[in-house]
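Note that one protein chain of the assembly has been removed; the remaining protein chains are unaltered in position.
Just so it is clear, A and B label the chains in written order, and each chain counts residues from 1 on its own.
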C-alpha cells in the first residue's frame, strides 16, 4: 500500500464558493485523504428530524471530483443543543457530582441509553446516505474518545449501568463481597442496588471497587463504538477507523480496535510535551520545538498493534494512520511554541517509518473563530500558505519514489496493557508513579539502544518470533499468559509489580507474586521512594520511585550498593524489581540484549532510528546537526538508508 | 483645590461616648474627610422596615460639628441576613454552581431584580434623609465592586439576564450563531433560551460565549451603580464616588465612572505586592515593606482617567481620591508585614503627586472584633496612637504650604482597556500571560525612564497633545480608533495582539491583524513560550512568553538574534510583536522616546519621579538612601522640587 497524505477539512466553516479552490489546492499539495463531517451534526440536522444533506452531498462531490478520497466522520462527539434538551440527563457527571454542560464537545455519558439511541439514529441516517458513495473511502467513528477526561462519568445512568455490569460479572453480591474483600471495613453489600460509584467517599474507596468501575467504564466505550460500527457495516464496505488521542488510557484501545479495520491517532508532539509526556523540565526546554523524541514513536508502535486487534493482520502489521498531525502551534497546551523548521516533515516520515498508511494534517485552514482559532493549519486564516504546507509538499515529492508501507516484525517486543494502567492509577503507592510512565521509560531505553520495537497487547498468541519481550509492570497476568511467557524462546523481562493482583485487584498471596512458573523469585516487600532518595546500583544507575525486595534462587543480575538483588534471572525469565533510572535501564537492556543476541548501538541524545523491511530511518530530534554513521544529520533531519 | 486627608470611621462599632473625642482627635491629626455608613445597614434597618436613623443622625452631627466633612456610603455591599431571607436566590453562584453564602460581605448577584429593588429602597431612604445634610459633603456607592471575585455570577438570575442582554445585542439567534462561530463544534442554538452560562463545560467553551458573558457581567455593574446614582441625584448635589479596588478588572471602571463625579480607589501597597502584583519573588522580598514601586502609581494614573469619564474634565485632569490608604499591616495577604517607617507618608505624597484630591486612611481605629481585627488603623484598638498617625501628622504639616492639586497633561500616554483584559483572560494562549501584566510592564518601563504618564481609555477623542502613546495588547480596536491613532501626531506603539479579534472574539482574517491603516505589518503566526526559552534580541533584551511572526514593508526596529523582526515602524506607527523583558522594553521606550523628543533619564532601582504643573516629585521605594540629582534621598524618602 502506497503511503499517503491527507488533511481534516470543515466545508461547513467556509463559504461554498471556495470549496472548489480548496480541493484543487489540496490536490496540488499532494493530499489524498480529506476527513470531514465529524462535528457537523447541527448542520446536518439543525432541529430534530429536519435533515439537511444537500450541502454535505455537494461538499463530498466537490472533493471527490477533484480526485480526493473522503473519510467521513460520524458526528456523535458533538450532539447539538436540542439533543441535550431532549435528554437533559445525558451529560456526563464529574467526580464532584457536577454535570458537564453543553458548550464545547464530548458532552455525553457513554452509559445513557437515550443518547445511544440518538447515535443509532443519526449514524444510521449518515450511513444510509453515504455508505455507497464512491468518494467516501473510509469512515471514522465519533472523535477522540476520552479526550477532555470523558470516559469516566459519575452520572445516574452510569450508576445503573454499572450495577448491571456487576450483576453480569458476579454470580451474586456475596461473591462480589468476597472477591473485593469488602469485609475489610464492613463495606459488604446486601444487594447490587446498594453499590454506588466510587466517588466522594470519605477516604479512598476499595481499590477493587475502583478497578471494577474502570473496567466497566472501558467496556461502555467498546459498546458505544460497536453500535456505530454495526450500523455502518450494514451500508458500507469501506474501512472504519477511530482517531485515538495521545496518552488517553482510560479505555482499552485494543478492545475498541477489535471492531475496526484501521487504528488512527492524533499526534501533537509539542502540545503533548507540554501537557502529558511527563518529561523533566530540562527535556521540556530542550525539545520545546521538536517534541519528545520517543512519545510519538511509542504511539505509532502502539496503534500498529491496535490496528491489528481485529485479527486480520499480524500484530506487527496492523493498519494505522495519523488522523491528525500537528502542523504548527496549537492552542491548548500551557505554552504553544512554533515547531522547529523541518519537524512537520520529520513527524510525517517518522509515522511512515513506523508503518503508517496515511498522515493527515489537522487542519486544512486555520479557523478564525471559536475554541481553536489559534490552532495552526496548512493555510493561514486568510488562505495564504502556512509554513507546514511547504514541508508537506516536500514529503509529497519524497514519497514519489519511496517504498510502500512495509511492515516487518521487530526483533524486540514491549507489552502495553490498559488494565495495568488502571491498576497502577488505582493504587500507585507512590506519588507520580504510573504504568504508562514505566512502559514509556522502558521504550525509551530500547530506543536509545537503537532498537526497532513492536508493541504488543497482553495476549498469549503474540509472543512468537521475538528475541526479547519486555513486560514491565503488568499487574494482572492470567495463568495462560504466564505459561506463554515462560514457554517463550525470547528473553522475557518482567517486573516490577508483575502479577501483583488478581483481576479483581486482590493480591495473590499464596505464593506471593510474581508466582511465575520457571522463575524462583518472590516479592517479599515493596517500598516507594522520595525523588531525593535514589537507591544506587553496583556498577551504575539507580532505582527511583519504586523498589521491591525480592528473594529466591534465581541468579542476580543487578544489585543495590548494599547488595540487595534488583534484577534476577532464571532461564529465559528476568525479573526487574524496581523502576530504573536511565542508566539502570540502559544496563538492563544491554544485559538482555546480549543474552538475546540483539544488535545494540547506543545513540546520541535525540537521535532515533527505525527499520522497515527495506530501509533504515534516522531522525534527529535536536536543534543541532549530529554525526550519524559518519555523516552529519542536520537538525530536524531525516535520513533513509536502504537495508541490504 | 486644596489637597486633603481623611479616614474611614465606623461610629456603630464604638460607644457613643467616645465619638466626640474621636472627632477632636481626627481634627487634630489634620483630617478633613470622614467616610462612614457603608457597612451599617443592619443598624439602620435591623428588621424589615424598622428604620433607626437616630444614631446616624447623631454621628454625622458630632463629626460635622467638629468641622469634619462626611462621605456617606450606601450600605448595599452588606445586606443584612433578613434581606437574604426575603430573597434566598439573591446570592451569587460560583463557577462550580455553589451559592456564595451570607456571613461576610458582597453576598449578592448583580442580576437579581429583587435585590436591586431592595437597594433602590434603602438608597432612597438614606438619600432622602441625608441628601441635604450640610455635613455630608460627598457620597460613595456600595463598596469595592468586584472585591472577592464578585462580578461574575453563575446564578439563575444571571442566566436569564444574560439571555435578555444577548437578545438586545443580536437581532436573532442565527446572527449570534454566526457572530460566535457556533458551527465549530455544532454549538449552534435554535433559541436564545438555550444559551447557558459558560461554566462547567466539558472543555473550554467558545471564547465568544465567554467574552459576551464578560461584557454582560460588566454591564450589570454599571446598571447597578447607576440605579443608586440616579436616586442619590434626586436628593443631593454633593459629588458621588465609588471606591474601586486594586487590580479588579472584571468590570469596566470607565463605564461606571461615567455616572460619577469622583473616582477613588483603595490602596494597599503591601497587601497587593503579596497577593496580586505578580512581581518576581526577588521583588517581593526587596519591596516587602514598601510595596511595588509602580503598582500604586499605575492605579493613581488609571483612576485619574476614570475620574474624568463623566466628561466634566479632560482625561488628564479627572477627579480622584484614595478612599482607603493602608496605614500599617493588613490582615488579608499571604504575609502581612509592617511598612518601612516613612512609607505611609510616601504613599500619601505619591497619591498627591499623581493628582489625588484626598487621601483617606483605612481605618481610624483598629477593630478588635470580626474579620479585620488584625488590620491596622491610625489608632490602636486601645485608642493609643498607632505609628501611621504620626506620618499623617507630618503630611498635615507639609501640606500647609504645599501647592493645590495641579493636574497637567503628561507627555506620554498609555491606553488601558478593560475589554482587552477580558479578551486576554478568555484566551491567554500561554500560561501566566495577562493584559494587565503587559500594560503594567510597559508602564514600568516608561517610569524607569523617568517619564510622567497619563493613562487613557480606548477612546478616539483623547489622543491629542501627547508625544507618544503606547497601546499594548489591545485586542479589539474599532475602525474609528484605528483611524484616530493613525492620524495622531504622536509616536504610537501598538502590539502585540493589536486588533487580533473583533468585538465578538472572532479573528479578522482578511487581511490578518493588525490591519492598521498606514502600517504595513501583518501577523502571520504567533507562539507562546515557556519561561525557560527567552528569545534574545540583537543588541540586548529578549522576548518572553509571547511572540508573533510579523511581515511587511515597515522598517525593522528590533529583531531576534536569528533576524526575525520584532518591532517594525512606519511613519508614526510602531508595532511591537512580543512581550519584552525589562531590557527590551527599555530599548523600545528609548527608541520611541527619541523619535518623540521625550526627555528620558534612566532611574536607579526603586527611584521614581513625577511632575505636576509646578513640582517634580522624587520617591525612594528602597530601604537604602540613594543619590538623586546629586543629593541623597533617604529610604522611603520624598523630595519635592519646584519646576522652573
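Just so it is clear, contacts are C-beta pairs under 8 Å (C-beta built on N, C-alpha and C of every residue); 3 or more make two chains touch, one makes a residue touch a chain.
Only a predicted model underlies this, so the values are computations on that prediction, with no experimental measurement involved.
Between the chain not shown and the residues A:13, A:69, A:209 or A:363, the one that touches is A:209. Among the residues A:280, A:431 or A:553, only A:431 touches the chain that is left out of the figure.
The missing chain, though absent from the display, is touched by one residue of B:380, B:559 or B:639; that residue is B:380.
Annotation for chain B: contacts to the undisplayed chain at residues 12-13, 39-43, 46-47, 75, 78-82, 85, 92, 96, 98-107, 147-148, 150, 274, 281, 284-285, 288, 328-329, 331, 334-338, 367-374, 376, 380-382, 384, 386-387.
One chain of the complex is left out; on chain A, the residues touching it are 96-97, 180-190, 194, 196, 198-209, 427, 429-431, 506-512, 524-530, 532-533, 549.
Here, only the chains that are shown with their structure count from here on.
Chain copies chain A and chain B are related through a rotation whose angle, from the C-alpha fit, is 120° to the nearest 5. Spacing of chain A relative to chain B, judged by their CA centroids, is 48 angstrom.
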